[in-house]
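Missing here is one protein chain; the remaining ones are kept as they sit in the complex.
Should a chain be cited, it is by its letter among A and B, assigned in written order, with residues numbered from 1 in that chain.
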Amino acid sequence: MEALSDLAGGFSTALSPINILWVFLGAVLGTAVGVLPGLGSAMAVALLLPVTFALDPTGALIMFAGVYYGGLFGDSITGILLNTPGNSSAIATTIEGHKMALDGRASQALATSAIGAFTGGLIATTVVALGAPLFASLASAFGPAEFFALTAFAFVATAFVVADSALKGLVALVIGFTIGVIGIDTQTGTVRYTLGIPQLFDGIGVVVITVGLLALGEVLFVASRRGYAGGDQLVSVKGRPFLSRAEFRDALPAWLRGTAFGVPFGVIPVGGSEVPTFLSYGTERRLDARREKPMFGRGAIRGVAGPEAAGNATAGTAMGALLVLGLPTSATAAVLLSAFQQFGIPPGPLLFERAGGLVWALIASLFVGLFVLLVLNLPFAPLWAKLLLIPRPYL
Amino acid sequence: MSASDGGSHPVRAGGPADAPAATAADAPDGTPADGPRALTAPAPSPGSFAMAAVVTGFALYLTYGLLTLDAVEAEEGPGPAFFPTLVMVLAWAVAVGLVVDAVRQRRAVARTGAAPAPTTGGTNGAPLQAPGTQEDRTEEGAPTDWRSAVLVAAVFAVFVAVLEPLGWLLAGTWLFWGTAQALGSRRRLFDLGVALAIASIVQLAFGAGLGLTLPAGVLGAF
Partner (left out) sequence: MGEAPAHPQAVPVAGISVFAGLGIYASTGSTVDLWLLLLLGLLGFLMRRHEVPLAPVLIAVILGPIAETNLRNTLAISQGDLGALVASPTTVVIYALLAVAVVLAVVGKVRSSRSADV
């Protein structure tokens, strides 16, 4: 199969020492930022984005992928240990995960979460790798009308279907459209909406928007919440994060079911990235109630395994949708899209033709990134927990 | 962090009871009442006039830009004014919608003395929600500390103003120190030391490491 040989080529690029370094660095930074209380994967992406620009395109994008997945995992760590998920997609994991932690099984919860994230991401990325050439050939017949339909889909999906209120979603769209319109119109050379400020001729950079809205906006918001005490006590992690064979067998079906929920939602984000995690949670809970010894409510492994796999599977296919279709279905995906554009390589069906090597290298790095994260997080989970421990008295 | 794909969702904290069985306090899909919580309390009830004002501002900006557009018409198809016009129409529609909604909220509050289910929300404001919906209200909703937020913004503004004349080291130090102080940190000198250290490390790292230059400003003479 041609895809396999392309993928192999991708791996040879991805496994070059420098690129492994970038993935590693990205994963570490992403997890670190995601783990710090008060921050989450969105903030990690926003803050580390300018840094990635200092690198070459391949390295930058590879590092970004590491940051993204790392941040997602950091979200779960804070959820399990602090009862404060760093991201809405980590909420479902936190419900049972924190209970497990309170029960003294924090390291098992972390291990389950790490393996679940790995499984979900791995299967989703495999689906993407296998399906990519197929989609790319389908999509190479796309003309402007089809691309417009895709963008319309993205708008409606994120504004109406993801947000709670259609009106608020529209507000966000309006704000975004307006900002996007600023600058020189490429087709006619007309200057639009710059108020005579020359620096605005090229429009407002996406990095500025991302860091401004997400990072600085959050900073001001947190500043305004001064009266809020926040935070439960931190649960310390004892013991090595290994699962016994019985626990492993217990979690396995949940991991697979969770992945099944997550994969389709990366492409069609009905309700957002949290929905598959809650679907998984609900399913695991109902299945659990039928067993002789229901575990939910007291820290059920399946309550962590399922949602975590679902969340990462969604992230995986969302990445895939971005690479293959050029269709961002989340803020982080949109930011990644702009990073591609910055380097002059817009993702989408044409990308395969023009820069197929890069895409396969990216897909390969996603795989590498997942492995790196697994390696980082399984043995080092207690270490991340210490990170939470240190700043707390200082805070 | 409330971007719908990322960010801790404002989820209520539960009461002291920890019943594993589904109680009446549980959310509709069965997630337990003492679920995860956010690090920051959720915002006060939505539907105020502030957002309406913001969107109106955007709509005005769009309109103004259209009126002063010095358009170079395209050879074929719609010109540079086409899309902005669409956006402008949408902006006005949304602005009107927000105003209507805000007025409705105010009237309902005045009538019943309590905030009703906001029409802009999908679910009502009952505190026992499934986590993941935006309409959460906790019992302890923290009021907005405008002073802290404004101070932080002001500190940042000063930072931007002095960055080029005074250089990164001084400006960066100010940024860290000023922000920490604005948020009430008591350790004035210690923070100053930390700020200086961080600014210096960053200067060295970025200068030497990534080859990006930061302004030297006043200290550049050394």
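In the analysis below, contacts are C-beta pairs under 8 Å (C-beta built on N, C-alpha and C of every residue); 3 or more make two chains touch, one makes a residue touch a chain.
Since the model is a prediction, treat every value here as computed from it, not as a measurement.
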- Task: Based on the whole complex, identify which of A:9, A:57 or A:217 touches the chain you can't see.
- Result: A:217
- Query: Of A:66, A:328 or A:369, which sits in contact with the chain we cannot see?
  - Reply: A:328
- Query: Which of these touches the unseen chain: A:79, A:169 or A:303?
  - Reply: A:169
- Out of A:179, A:252, A:287 or A:375, which touches the unshown chain? A:179
- Item | Residue ranges of subunit A at the interface with the undisplayed chain | 36-39, 43, 46-47, 49-51, 53-54, 141-164, 168-169, 171-177, 179-181, 186-187, 197, 199-200, 203-224, 226, 228-231, 268, 270-271, 328, 330-331, 334-335, 337-338, 341, 391, 394-395
- Message: Give me the subunit B residues in contact with the hidden chain, please.
- Response: 2-7, 28-29, 39, 42-44, 46, 48, 50-51, 54, 74, 76-78, 82-83, 117, 122-124, 126, 129-130, 133-134, 144, 148-149, 152-153, 155-157, 159-160, 163-164, 168, 172, 175-177, 179-180, 183-186, 191, 194-195, 198-199, 202, 206, 210, 212-214
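Just so we're on the same page, only the chains that are shown with their structure count from here on.
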- Item | Inter-centroid spacing, subunit B versus subunit A (mean Cα positions, whole Å) | 21
- Item | Complex contact set, residues of subunit B against subunit A | 1, 3-9, 11, 19-21, 29-32, 35-41, 46, 51, 54-55, 58-59, 61-62, 65, 69-74, 79-80, 83-84, 87, 90-91, 94, 97-98, 101, 118, 120-123, 130-135, 140, 142-146, 148-149, 151-153, 156, 182-184, 210-212
- Given the complex, residues on subunit A that touch subunit B span 37-43, 45, 51, 54, 71, 79, 83-89, 91-92, 94-95, 98, 158, 162-165, 167-168, 170-171, 173-175, 177-178, 181, 185, 187-193, 214, 216, 218-228, 230-232, 272-275, 278, 281-282, 285, 296-298, 329-333
